[in-house]
Structures are given as C-alpha cells and as structure tokens.
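Structure first, then comments.
The complex appears here without one of its protein chains, the remainder shown in place.
Labels A, B and C are assigned to the chains in the order they are written; within every chain, residues are numbered from 1.
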C-alpha cells in the first residue's frame, strides 16, 4: 500500500511521527550527477520550520537535515537519497488531556477508528511535522527542474480569512514573498493578515485562507491523457497537504460562469515564434498536458483544527465532554504551508518530466 | 506508465479512441462471487450515452456493452473483467477542418506537442467517449459498495452558468435527479438551465457549471494518512474527468473564511450510540480518513471547448487562422457528466475499502 | 492488485478465459510513432497458436488478432493499444468430467480454494490461452527493441525429457529454430524429441524440458540495483509462464561448483575499443545491470499436467476418486512456449530501456 509514497518515477516515501525518533524521507529515482548540498535542502526546511516568527507555533525545532545516503562528493548517485531530521522539542505533556479525548475536526477519532491504536503524544502522522520530508524531497525536485528547464515554482498567500491580497500573479517573485511575514506579495494585506492572526491567537481561535501557486517555464508536453492528467496529479498532491479543502486550476469555479467563447484561450503565434495563448483560463494545462503557459493553481486551507477555545466533543468511550486544547499550534498554517505547496507541485512536475523523457524523449 | 490505469486494488485500465474500433475497460482485482449482469452495467451506460435528449450531442451511439471475460454464470470470477462498446456513429468528415487546425482550449495542440502524432478524426483519448469504460467499471464498484455497506453515491447538477439550484443535499435521491432533464434536483432551476443550454447551443456557444456529489453510508476508516488521503484520491479522480477546473470537499473555499471555532465539527454521541458530528464542514473526512458522516464534494466543469462560433487559433505550422468547429458536441457536458462523477467516486471508495480490509481487516 | 498487469513503463494488462468471449491485452506506455502492423503481430501469434503441427493440441484456433485502439495510419499514438482474439473452438463438453473433479497438479483446486468459484469450462486464466495477450504485446516490444538497438531475442528448446540438444547458443538463429518442428536448433535432437512427444501422446502421458534464450545487442546499463535487478525481473517474467519450475541466468546452478577465480569474467578491451568480458558466466548481467554481453537464460518446464492417463485425485467435496482427462492438450508445451519466452523477455527489456531513458537518459 503506497499510502506513504508519492510519485511514479521520482518517488518519495516519508516516515515519522511528531513524537518519537524523528521524521524523514527516502527519494528514489533521482537522476545521477545532480549537484546538491545539505545547505540547499536546509534553506527550504528553514522556510517550513516552526518558530520562524510570532505567528507560528512556539515549538522550537531547528530541523537540521542529515543526508544519510545517495550522495557522493556533492552529487547524486542515482540511488536512494535518505534524509532525516531528529525530533527535539516534543512535549508530550501538552497532549496528556488528549489521550482519551478527540479533538474536533482533527485526525484523532478517525485514526483510532481505522487502526485501533494511535500515538496520542502529538498528532502522529497527521502532524504538520510529517511535511518535513516532503519539503526536503521538494528541494531536490526544484533543483532538478531549475537546472533542466529553468522552471520556477512560486507559491504565496492570496487570502487569509476575509482579507484578500491584491497582486499580479505573473509578477510575484520569491523575494517579494519572503519579504512578507505571512508570505503574501501584497504589503498592505500583509499587515492586516498579521494582525488578524495575532487577534485569532489571542482569542484561542484560528484562521484559514488561500494559497496560490504559479509555475513559470513549464516544459511543453508534461502530463498524460485520462487518469494522470497533470491537473489531476496536482490536485492529489495539493489535497494531500494537511488542512486543505479545495483546489482550482486556471479559471477554477469562477470559470463555470463563463460562456465557452469567453473561456477558451485563443492561440496566437508569439514573439518567440512559438504557439501561445492570449488568455490563460486553462491554467497552463489542456487535455491534461502542459501547453507551455504558466501553471496557475489555488488551494483552500481550513482554519487550524486544534484551538485553545473550549469545544464540544466526545472521549474514546463515546461519552460527551469538552476540550480546550493545550500544545503549541499555529493559529494559521498558511505562512508555513507555502514551501510545502511548492514542494508538492515540484514533485508532480519532476515526475511527469521523467515520464515524458521515458515515453516520448 | 499507469497513465490509463486507476486504482491500487480495484484497478481499471481504459482504452480506445472516439474514432476507431471501440472503447473499453479492464477491471482487475474485483472480489469473486459478486452477482452482476450486463443489464446493470448497461443501465449506467445509458445515463452517460449521447443522444439522450435535445441537450446532448446528436451523435447516435447505443453504447451496448459486451462483457468479454471475468464472469461465469452471472458471478465475478475474481479475474479481469473486460468490457467494451463498439464505435458506430463516428463521422470523421466533421473533423476534416481540424486535421491541421487546433481547437482553442482543447487537447489537439498539447497531444500533437507531446506525441508528435494524434488521431485527428475525433478527439482521440480526450474525447468524452473515453469515459464509457469508467462508467462501466463504476457500475461494478457501486454494486459492490451497495452490497457490502449499503453505500449510496448520488451526484447531481448544482449550477449551470449563473443559474444556481436550491436543494438540501442530504435529501437528494437518484430518482429526483433522474427526473430532471439536466439532472438537477431543483425543478425550477431545471427549467432555466434547460433554456440556457438551448440558447447557448443556438448561439454556437457552450456552458459550464458545478456538479455536487453526496455519499451516504460510508464505512468508517476508509482512506490513509499522508499522500493517499481520501480527499486527495477523490480530488485526483474527479479532476481526471475531462473539462474539470476545481474540486472542493466539505466547506471548500468558503470554509477559508470561517474561524476555527466555527469550522470545527463538534463530536456528539448520536441516537445510534455512535460518535457523530453536529455539522459537516469536514465533508465526511478528517485527517484523510472517512469519519462515517456523508461525504460531500463539488466539482467545477468549464464550458465545452468545441464550439461552432468562430475563434482565433493557429494551425499545425504555427500560422494564425480561425476555426468554427463542426461536429456534434454537447453544448453543456454536465447532465451527462453526472454518472461519470458517480463512477469515479465509487472507484476511489471501493479501492480504499479493499485497502482497509487488507491492512486493518 | 496488479495481478494481471506486467511492467512499470511499458505496461501490459491481459484478460480472458479459455472459454468465454475471447482473450486480449492492453499495452500502455508504448512510445508514439512506432510503425507496426497487424500482420507483424499475427506472425508472432501464429508461432504460438494451437494446431500448428501434430505435436500440439488439436484445438483449432486461428487466433486472428484485432487491434481495437492505439494505432493511427500504421503508427502507435502513445495511447493504449488494445488487441484481442476471439475464442472459437472452445469445447466445454470435454470439461464436463472436470466440473467437480480436480486435475492433479493443475490450478483447478487452488483456484476453487482461493476464489470459491472457477470457470470449469476450460482452464480459466490458467489456460495457456491467456498467453495470447503476452505474445501480442511482446511483438510490439520486440519491434521497438529491434528498431532502437538492433536487439535480437532468440529462444529455443534445449532439452525435452532426457534428450539434450547440442548447439552453440551464440550461433542459433530464428531461422534455424523455426526450421525445427520442436523449435530446437539441433536437427538430430529434433527427430528424437518429435518421436518422444508422439510416444508420450500415444501413452496418454506428457513431457517437460528446458528452453534457453539468448539476447544479442543488449543496451549497456539496463536494470537497477537491489530489487529490480535485471535478472530478478527476468526471473519473475519467465516464472510467470505456466508450467515453469526453474530459472537460470548465465552459469546458473552449475556455477555454484566453480571457484571465484574460475567463475569471474575477466574484462578486456575488445576489438571495437569497448570493454568486454572473455567469458560470460554472468550471462550479460552484473550487479543487476546489463554489461553489454549476450544475455543467456534457461527455463525449466514441467510435463503438462493434464493427461489422458488415469490418476488419483479428489472431487470438490474432498472425496477420493480418479480422473482420465479428456480435452485437447499439448503432450509437451515447449515448442509453443518458445515465442512466449521471447515475449516475456522482450517485455522486461523494453521496460528497463524506458526506465533507463527516464532516469539516466
């Protein structure tokens, strides 16, 4: 059961609970002779790690990556790359109350129902900590795409709660995003979002929002007809990120309100002599296959389930009770979810790039 | 490359172009001794087939299914079930104009770019005709789920263009849906939708919309943490249907505007003595695993790409030109997409049901 | 469950019982623009079909292949190639005795135990008829390998019962093999083998033997370390052919009796300036990866299980009884198994060739 494995040719397997030895990933299928350093992987993990700012969980983890195999003298060997991060600041005491009481809208109840056992000291595999492995693997994928096709993957926060950012997606840069404490390219919105998160935190509550991702310089021809359409694989990748509730490619739900004659993207001969489209409702994908235009997608994240406010729930005997959760949780996961989205998108693209080389290369 | 294969344990492989011998599917991994007849499969195909009403393509295909293997005396053998439908009313003449000219927002350009060849006599694998195999396989999956867990999967049209239906999702029945020419449970909206489709058709244009799906009696514990979350697999399944642009589970994008304290679904002890939730923003899935409540999802479909109106495009030499497409295309795919959505949802559920039996049964 | 699917990138799915509609295969992942005709596939099927000579079953099947999808104007489209053959001369009457009585060493008992049902009218999926799909798919794979790397795959009978052929494996040609009624390159042995088979047939008995396969012009670098070693995938492919009991690569079991200093293949600089080995105990594979030398393998086939001689057995209530099987069975499967071995070997090689293009190309 490949439940902890993602990808066909560039295949990652993640492991680890939030409390226990550590978390890690094995990357299999990476082409040989890619130059990559621990520092490059660490720099992506630093964008994901807790304790970056006053907006994130106070759990203090340096998340220092160790590469255990697959590299030799700074280059990939073509064999599995095993990377891990040790758990350091796990505090199980915070979870004592939750040993027998299920957090509403969290995975406690369903894990118990499915497996008949769960590591209640932390969120187990449902913890955001599991995504360490995704981000480490995504750093390798992004390096490969960047090197092979100058592909650039930029995710950012486009809304938090009711605050909508204003931006031109095609102009957003990694630098602009990183200059915002909430990773939003709109400076004004950033201030309001920061305040809203702090307010929610103070109230023992939490916020959700939308992350957008744009991919530039996508190789033409990635994806496949039928089940492995590029947008279908991107949807799965993004909806596998904890707390996601929706996915849109290109025009998304808004596109359902257009006529075909409005929605269709006319083809033209571009200045580069190649075929391009004048609009991009397709979001860079037609018939499941990339058309060379920017890929544009949006992901809905619900507000964090674990909150300090008291809520109605049941315990593991089915008895009704209440819970005000302790522990150190992000009042809003979006700022830290940005590198996770980039990682998942890069994993889909690199996988389809290898598949394209195999069948049509 | 499993591009034409879906599922891990209940695995389907579809084949066939819209013009050529036929289309079909091989279902592998179906449990033995399931009673199922050609008639039951045919009845699902009849809901998908063209020419059902004046709202769909005039292409006349009876889509009569033939079961070529895997059954014996009315029961499944546990070996591959091969089913097919012959192509009968393919009219390649309609496609002559499109041999060298790419339809905007269709797969013509990307297929040619990817493969360097395409069957221009029809839409090849991008044709909705490919979904015949999905619906046939879905009929088997639904029978199995129905028999094992009384699971019921009901999809329906919730909006077309700007016309929104009004309904209580938990009260929608298959009968109610089938009584509407557009498969919408709101009778008033049905009339407006029908007219809107006819108007678009007359104008040589097309419409999109939203399909909703509700699943009742979902077994508790289906799905898996991390990559194969039930919502992730549902997202992939639904976004692999032609013309889809968005996917939502439970609260979807609207849920991003709620506080955590509003969005969380409180647990209670239900009248049946089991744990239930009082609200269902989770859409029946928490931590990637079904919690026993109804699964609720929504899918955005864009307006049909192939329209009779003249549009700007390029030909296969890159030269700019215009195209007013001939051929018999649905001005709105949604009414016929309803059974396709049900098929894809059932395939995901039956696969995870078998996976659950394997690991935790 | 991919039980009826073989290959990762060049992936085939076979279907069909010996009695019922027909048998077939779907080939997914084939590169586009390969020129291939129905006639080329038919010519391989003709080598496998029953009724070729007085040594094979009298069942009369023309095994005429129909290509249902995946080709356009004589070239592959890159989409699934669906091929089938209808069953014509199935005679269920021969099987009436076996409805309730299990043939010794056949699959009747284990199928019934596993599935609780079986198509007793013929051997179901255990029938050699299932291999029609393998041979059809193998014809595509061989064409591809031949075109891309001039790779040549030649299998032949090296022994039947106690009769051992004498030959120089590196000199055996397809023509030489086809000139022998038992597909053995040794003319003298051919005569003895033919007689032995006819004698066994007359006695209501059956014979086994060994098939050898040599592959020339194997691209360097095919295979993978660890689980997907080229010899491991070849072993699985060959041991999935009905009636096989053993597999050897290179020196095989005899190699266990040599010293390391005798067994190791010294490297030299060849006349072509490339690295070669002076001996080939490795059978063309070192560390799981092809070294460019000829691949050499051997497969043991047991004598046909279904025989006319009376044997002790039990019925499906567990009661002891006897059985003298009716039906038309090959007294020796080896002559017809030769193209099946070639098909399976070619499927492994083409799959690893695509994998090599993906990761290291």
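Things to note:
Please note the rule applied: contacts are C-beta pairs under 8 Å (C-beta built on N, C-alpha and C of every residue); 3 or more make two chains touch, one makes a residue touch a chain.
The shown structure was predicted, so the numbers you read here are calculated from the model rather than taken from an experiment.
Shown chains touched by the undisplayed chain in the intact complex: A, B, C.
For the options C:37, C:53, C:91 or C:110, the residue in contact with the chain missing from this view is C:110. Touch with the chain that is not drawn comes from one residue among C:82, C:313 or C:346, which is C:313. The chain not displayed touches chain C at residues 1-6, 8, 14, 102, 104-111, 113-116, 124-126, 130, 159, 161-162, 200, 205-210, 220-221, 223-229, 231-240, 242, 244-253, 255-269, 273-275, 277-278, 281-283, 285-292, 300-305, 307, 309, 311-314, 318-320, 355-356, 358-360.
Where chain A meets the missing chain, the touching residues are 1-5, 8-9, 11, 13-17, 20-24, 26, 28-29, 32-33, 66-70, 72, 75, 77-82, 84, 114-119, 124-125. Residues of chain B that touch the chain left out of view are 8-9, 29-32, 78-79, 225, 354-355, 357-361.
Basically, only the chains that are shown with their structure count from here on.
Although chain B and chain C share one sequence, what matters here is the overlap of their interface residues, and that overlap exceeds half of the numbers used.
Taking the mean Cα position of each chain as its centre, C sits at the greatest distance from chain A.
In terms of their C-alpha centroids, the spacing between chain A and chain B amounts to 26 Å. Annotation for chain B: residues touching 2 or more other chains are 1-5, 8, 14, 114-116, 124-125.
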